[in-house]
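Missing here: one protein chain of the complex. Every other protein chain is in place.
Going by the order they are written in, the chains are A and B; count residues from 1 in each one.
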Amino acid sequence: MVLLGFLTVTVLSVILLRDLFAIVMLFGIYSFLAAALFVTLDAVDVAFTEAAVGAGISTFLMLATLALTARREKTLPDRPLVPLLVIGIVAAALVYGTLDMPHFSDPAAPAHTRAAPHYIESTTAEIGVPNIVTAVLASYRGYDTLGELTVIFTAGIGVLSLLWYRKRREED
Amino acid sequence: MHAQIQPDNLVLRIGAKMLIPLILVFALYVQFHGESGPGGGFQSGVIFAAAFILYALVFGMDAARAVVSERVLRMLAALGVLLYYGVGLASLFAGGNFLDYDVLAEDGISGQHLGIFLIELGIGITVATIMVIIFFAFAERGVTR
Partner (left out) sequence: MSHLIGHYNYWIVIFLMMAGLYVVIAQGNLVKKIVGLNIFQAAVYILFISMAKIEGGTAPILVDGTTLYSNPLPHVLILTAIVVGVATTALALALVVRINSAYSSVEEDEIHEQDQSF
């Protein structure tokens, strides 16, 4: 697919560039392309969240960090042999794992025949909400969403305690 | 973090003034229509925070802090999480399990609607305020370094 090609080009430029500002912008583009890919894969809620969070908040926070630290990466001596070897082994293991998987978008895959039909069919009767993802997120698996909210809250507390507000002269 | 926005940066200010109300309304739309379309608490919280951050970037940190103080933000963040836990506890007191929305109203379906509405509200409030708090933390760091 065209989108996957764009994603690959973006990632390769992230590896090869040295200007951190360009790298962060390329990451924003990468997030946005991933969101577009999610839309073509029928995952509209996920695309919404990835576009808002990945291309919005993450990119913005990285730019804020760049403004507080350095702008360019210092060139460093290249010894890429061992990392490339490790990555080669991991990639080979992953590709070997995917050989057993069902074909892409196969309706008879076991992932689609066990738990998912139960949720799709009983959402109307038990919850009455058209968006199945919201129904599962908020009602069937509400406990996990509670944990997710607590994680966000904890991260906010962590950032507050690391970058504590300095009291300004005139007011709190 | 940035130099003060020049007062004659007119295009930016007028554009932001027109856009920010639209972004806020869109965030509210996404929040309350999360049941019938894509959306929900997380997305709406992030969009709400984005509108606020845009305001702070264009009009300066003092103007943003005059809109809502940091103390109120911290209280709102905790309020969202409390709302979520509170709905769960209310289900316990009403006779069901923790986070079992069926017992919140007379009819099972309306109980589910009420429960989902309340927890999405809690999620939206907390996510929006936490994102704004993180932005303030980074921006304050740059000013008072």
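Here, a residue touches a chain if its C-beta (ideal position, glycine included) is under 8 Å from a C-beta of that chain, and two chains touch if they have at least 3 such contacts.
On a predicted model such as this, the values are computed, not experimentally measured, just so you know.
Tell me where the left-out chain touches chain A, residue by residue.
Spelled out for chain A, the touching residues are 1, 4, 7-8, 11-12, 14-15, 20, 23-24, 27, 30-31, 34, 37-38, 41-46, 49-50, 53-54, 57-58, 61-62, 64-66, 68-70, 73-74, 76, 80, 83-84, 86-87, 90-91, 94-95, 98-99, 101-107, 109, 111-112, 115-116, 119-120, 123-124, 130-133, 136-137, 141, 144-145, 148, 151-152, 154-156, 158-159, 162-163.
Would you write out the residues of chain B that touch the absent chain, in ascending order?
Output for chain B: 36-38, 42, 127, 134, 137-138, 141, 145.
Keep this in mind: only the chains that are shown with their structure count from here on.
Rounded to a whole Å, what is the gap between the Cα centroids of chain A and chain B?
Each chain reduced to its C-alpha mean, chain A and chain B end up 20 Å apart.
Going by the contact rule at the top, pick out the chain A residues touching chain B in the complex.
Touch list, chain A to chain B: 44-45, 47-49, 52-53, 56-57, 60-61, 64-65, 67-68, 126-131, 133-135, 137-139, 142-143, 145-146, 149-150, 152-153, 155-156, 159-160, 162-166, 168, 172.
Could you pull out which chain B residues touch chain A in their complex?
1-2, 30, 34-40, 42-43, 46-47, 49-50, 53, 69-71, 74, 77-78, 80-81, 84-85, 88, 98-99, 101, 108-109, 112-113, 115-116, 119-120, 122-123, 126-127, 129-131, 133-142, 144-145
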